[in-house]
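Missing here: one protein chain of the complex. Every other protein chain is in place.
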Amino acid sequence: MGELRGFMFPRSSTGHSSLVPAPPWHYSGEMLTIEYRTEPERVSELLAPPLEPARDDPGAVAVIFAEWQSCSDTLEELVDPLRAQYRECFVVVRCTYCDETYSRCVYIWVDTDFAMVRGHHQGYPKKLGEIALTRPVTIGRAGPRLEPGGRFGASCSAYGRRLIEARFTITGPAQDAGFVNASPMLHHRYFPAIESDGSDSLHELVTMQGYDGAVADQFTGEAEIRLSDSPVEELTRLAPHEMIAGYWRRVATSWNGGTTLERGGRP
Amino acid sequence: MGELRGFMFPRSSTGHSSLVPAPPWHYSGEMLTIEYRTEPERVSELLAPPLEPARDDPGAVAVIFAEWQSCSDTLEELVDPLRAQYRECFVVVRCTYCDETYSRCVYIWVDTDFAMVRGHHQGYPKKLGEIALTRPVTIGRAGPRLEPGGRFGASCSAYGRRLIEARFTITGPAQDAGFVNASPMLHHRYFPAIESDGSDSLHELVTMQGYDGAVADQFTGEAEIRLSDSPVEELTRLAPHEMIAGYWRRVATSWNGGTTLERGGRP
Amino acid sequence: MGELRGFMFPRSSTGHSSLVPAPPWHYSGEMLTIEYRTEPERVSELLAPPLEPARDDPGAVAVIFAEWQSCSDTLEELVDPLRAQYRECFVVVRCTYCDETYSRCVYIWVDTDFAMVRGHHQGYPKKLGEIALTRPVTIGRAGPRLEPGGRFGASCSAYGRRLIEARFTITGPAQDAGFVNASPMLHHRYFPAIESDGSDSLHELVTMQGYDGAVADQFTGEAEIRLSDSPVEELTRLAPHEMIAGYWRRVATSWNGGTTLERGGRP
Partner (left out) sequence: MGELRGFMFPRSSTGHSSLVPAPPWHYSGEMLTIEYRTEPERVSELLAPPLEPARDDPGAVAVIFAEWQSCSDTLEELVDPLRAQYRECFVVVRCTYCDETYSRCVYIWVDTDFAMVRGHHQGYPKKLGEIALTRPVTIGRAGPRLEPGGRFGASCSAYGRRLIEARFTITGPAQDAGFVNASPMLHHRYFPAIESDGSDSLHELVTMQGYDGAVADQFTGEAEIRLSDSPVEELTRLAPHEMIAGYWRRVATSWNGGTTLERGGRP
């Protein structure tokens, strides 16, 4: 009989089996952000009190594709890259809470189990999907250069259906990657009670930010996006009415925990 | 601004995006159970108070491979079978709690996201894996018959590594599928606090059972099993010292919630 | 220096690495066949001389979903089921050659490499896809019974896009599985010259049939099918104008080679 160890389940006497290693976690990757406006009501219907719509530009949406390497403090995942590499696609809106503006991920797909459950820990409502994002190259014809005219594509599929397709063409350098995904994240972490009676066992409002962030090679450009239907998705409710812009950049960050703002929700 | 609906995340105004539909859930499948004995200390090290080792045969382990169809009460998943079919492999031990014997799943792999997170709801510590289990046939040479001499194989891999391989040969009919996975399940549901400080936000001891269970075509036989190492698994700690038996059967069950026994754990 | 062995590439001194073991190959599985009529010109445009359209019902098409176990004469794949199990979806039309009617597979997707290249050997133009087909069950609620009212679904996706979706409801027993896929197969085996100048190094017209065939549990019923577009597919050219019927059955067969009818084609 012993104590069980491990940051995440399954917990064991050694802790080696944990699906997610203990933080801090480090990330380096490439990210394509596409910003557009939808009907503000379609964003606000995804926000329940105490969250409120953002005051300015409440219909703004960002769809983001990212290709990552990530690792724990041991860095051991980096030399067993099946455990380090993953891709994700996520949809971000903004909201107001206690007079502050936050970014909030409303839908997200990822392609490994460790990234999926690690995201659940952070409040990201991750599902599995098949994601692809064009990579820039420096030699040859099989990829865009990081310069005006460079063209990128991206897609996200789940259960054998294309959910999101995007294209992006660089027009010039950029100072940031837009405003929708630029605030601290405000997420819910919820988990229904095993009684399955409509109540939640876990229902928290949390916020978080990375640290030691770095960006490089930032570009902006023209973007297109197409959202499609599925019996288990509702992306077309967030259909774009007006494109804002696209952004590509390299991103790095580390993460070592967030802050619980409120507890309790569905009784 | 609205109320958010959905049994599981992501929650939305309609609830259609929920990764897992609301229970009840119905299951029909085929299951291979292999029972053996390992060192009792290797089982007890996976049990923390208030759980205690089973009094009789405390080193008994069951490794189970299953191929399922499952659906919600609408049955709609059954005609979009990518959303209904999955395979899993899991390791079960027994324990004692309040003088009662329970079955407990200590490791488990599954191959879809809906089954993974649905299992998390039930307290199964599911990871993703690649699982295969021989299917019996009634015609042709490419499969065993459900009769003495019928030979089955099974495997479970994750991150490109074979974790478990098993073989089973039918010797005759059976009345059950052994004793290790035959009690109500006693699981923990835990989720670390976003502060990532070693405390848990969710830490529950739960129990559950299916209803409307049915079994058919039950057989017993001789079994072999091989457990292998991985940097993120510790299956070889549960190495078999003595085989008990193998069992194959068709199984059906429904599930509509469990019972929380205790709350609280790591502060 | 030695002789290289192996039925298929890669060939080696032992032959163990061959992607496909030497025939005979044995198959046992479940098959859903959906027959419909499209514009006859859409079928005939897929037939080049010396093939001609079938004289009767030249617009008939069958779309078939199958879930297989297969093995070589050693049967060893059956106990390592990742090497035995696969699913496929294929489109069959009929044609006339030397006054005889043949079945001909014009498009096909499969989900393992051994089945893909084994199919290339037989003249099937196989690509990879993600295929699913509802399985019948005998207990529980999570699957249809093999009786009137039993409902099945099926899908085929590739590159994250749904190409084919089908539904089938049993109305009663059947004596066969339709007529489109019921004749000997007439396939081309072609492979371009490495000069990549438009000529073929391999260009054969072949025919083949299985042996030791068996069928069981044959049913007919009502079927629906939906074919979708993709940048690298052209299934919507074969859009259904009139449904014929659907069929479900268990099938077993063995295969040990075919017959070359003609050699030569694109110079």
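Miscellaneous remarks
All chains are identified by letter, namely A, B and C, in their written order; residue positions are counted from 1 within each chain.
The rule we apply is simple: a contact is a pair of C-beta atoms (placed from the backbone, for glycine too) under 8 Å apart; a residue touches a chain by one contact, two chains touch by 3 or more.
Being a predicted model, the structure only gives us computed values, none of them experimental.
The hidden chain, counted over the whole complex, makes contact with A, B, C.
The residue touching the chain not shown here, chosen from A:20, A:91, A:154 or A:193, is A:154.
Contact with the omitted chain, checked across C:103, C:122, C:181 or C:253, is made by C:122. For subunit A, the residues touching the absent chain in the complete assembly are 26-29, 68-71, 75, 78-82, 84-85, 130, 132-135, 137-144, 151-155, 157, 165, 167, 212, 214-217, 250-254. Although one chain is hidden here, its contacts on subunit C can still be listed: residues 1-4, 7-14, 16-17, 19, 22-23, 44-49, 52-53, 76, 80, 82-83, 106-108, 112-113, 116-117, 120-123, 125, 127-128, 159-160, 188-197, 201-202, 204, 206, 208, 231-234, 256-260.
Remark: the residues of subunit B touching the chain excluded from display are 130, 132, 155-157, 160-162.
Just so we're on the same page, only the chains that are shown with their structure count from here on.
A comparison of C-alpha centroids places B closest to the centre of the full protein.
Superposition of subunit A on subunit B using C-alpha atoms only gives a rotation of 180 degrees, nearest 5.
Interface note: subunit B and subunit C, two copies of one sequence, contact each other through mostly matching residue numbers (shared numbers exceed half of all numbers used). Mean C-alpha positions place subunit A and subunit C at a centre distance of 40 Å.
For the pair subunit B and subunit C, the distance between C-alpha centroids works out to 35 Å. Looking at subunit A, one finds that residues 160 touch two or more other chains.
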